[in-house]
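Let me begin by presenting the structure, written as structure tokens, before commenting on it.
One protein chain is absent from this view; the other protein chains keep their places.
Chain naming follows the written order as A, B and C, and within any one chain the residues start at number 1.
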């Protein structure tokens, strides 16, 4: 399986981006399959920019998505809903033709400092992805209390590690089934 | 009543921005109360930028919102949900202290080329705004078939003009009631 | 202010119904303004029943809603979304003419055994109520860990009592402003 990893946070030390690296390691994927949105410098979507030409970095990102068999997205929740940064990426990629963000198995994950939040943002993130025709895995991995949840070696709580592995493995089977379809 | 107007589109000839100008005219507001997001060049939200300092233009926009008694937002629907551009603005403004985007009466409007869409995006736009504690007017003005709906003098269909005026007037009473509270 | 109280649970010892009684007491309302859905025996909505005639008890409930100036609804979350029992009541009442469930200030509350849930159900409950044109208060009162949260004298934790009172008082001002409108 060829996975591609996308973060909804631009922060250099983002715990959501860290979670993607942990997922890539678990799945034996190279770090090069993790999008670095900071380096890509994707602009805010504008129909005027699009009329001149979809930016090269959007095209580059769209190609990575197209070549992947499945996507794993980790994103913070901002204001009870989707990260504006992530939504902007989705809005741009949805304009590339042929549109690559469809019929992809997608796993959503969220790390957040509070105990409650994270999961509400993921529910809002399902909507554009499912609307575009992707297979968003029903189970979503969300982890609260983030500042205490990690240390240098990974999850502090073995139960979190186990749940993380179970979710990734379940998603792997789901993706394989749909890719063979 | 002091209104402030915000568009979810960066396109220069955006019909949503045009709708805001029509609303400002109906309410006898100066065009200077319509945010020009292109001139403000607000970056994509990043915790790293925030750590250095919230950008001046975000502060400037936050001040305009703070000084307004009510907001009118017109926004396209992208991919069945909120415009990433608009969500990014909300995410930034929610980081300013004191946070200005609360207890504001807000009217949502959408113009879209298709007959169906527009309204679904507005429903997703309610969530961050209500989550932050704003009073989003239950009635929302959405107008499909946009390329045929306007000419130089405004709405082609008098029924659209009437519905537009009724919505704005109803929102005006709602806002006044809540501002006097 | 004349309030009417509606529970999304049919359980006799429902903590959500208990919360309504506590709210009625705080607001000095008689218990008779709390709907007893068990006694009303409202059927599942069917267009065939409606064609014969909207049931008397639906009419009775609709009249109570019509005569109230504001509504307070407490409801469990079932399966990440609205209680089917509550949705069925809304579906029936929306068929009565003149339709009483519009332009009403509404406060939503939820008690739940888990720490996380409750609030997700309330977000889904906003949709039909706002779609019908009601003014749903942005702040919602949700209380997790319900089995430990109450005793015979009310909230165990004084912070919960304080938050409850603040929410009800804020909603009172919101309602009064909109009723005077």
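Here is the rule we use: a residue touches a chain if its C-beta (ideal position, glycine included) is under 8 Å from a C-beta of that chain, and two chains touch if they have at least 3 such contacts.
The structure displayed is predicted, hence computed values, not measured ones.
Contact with the undisplayed chain is limited, among C:36, C:59 or C:79, to C:79.
Of the listed positions C:132, C:149 or C:168, the one in contact with the omitted chain in the full complex is C:132. Set against the missing chain, the residues A:51, A:156 or A:177 yield one that touches it, A:177. Interface residues of chain B facing the missing partner chain: 80, 115-116, 119-120, 123.
Of the residues in chain A, those that touch the hidden partner chain are 123, 126-127, 130-136, 138-139, 173-174, 176-178, 180-181.
Contact between chain C and the absent chain runs through residues 9-12, 14, 38, 42, 44-48, 78-91, 94, 124, 127-128, 131-132.
Everything below uses one rule, namely that only the chains that are shown with their structure count from here on.
Chain nearest the geometric middle of the protein is B, using mean C-alpha positions.
The centroid of the Cα atoms in chain A and the matching centroid in chain B are 28 Å apart. Counting partners per residue, chain C has 123 as the residues that reach two or more other chains.
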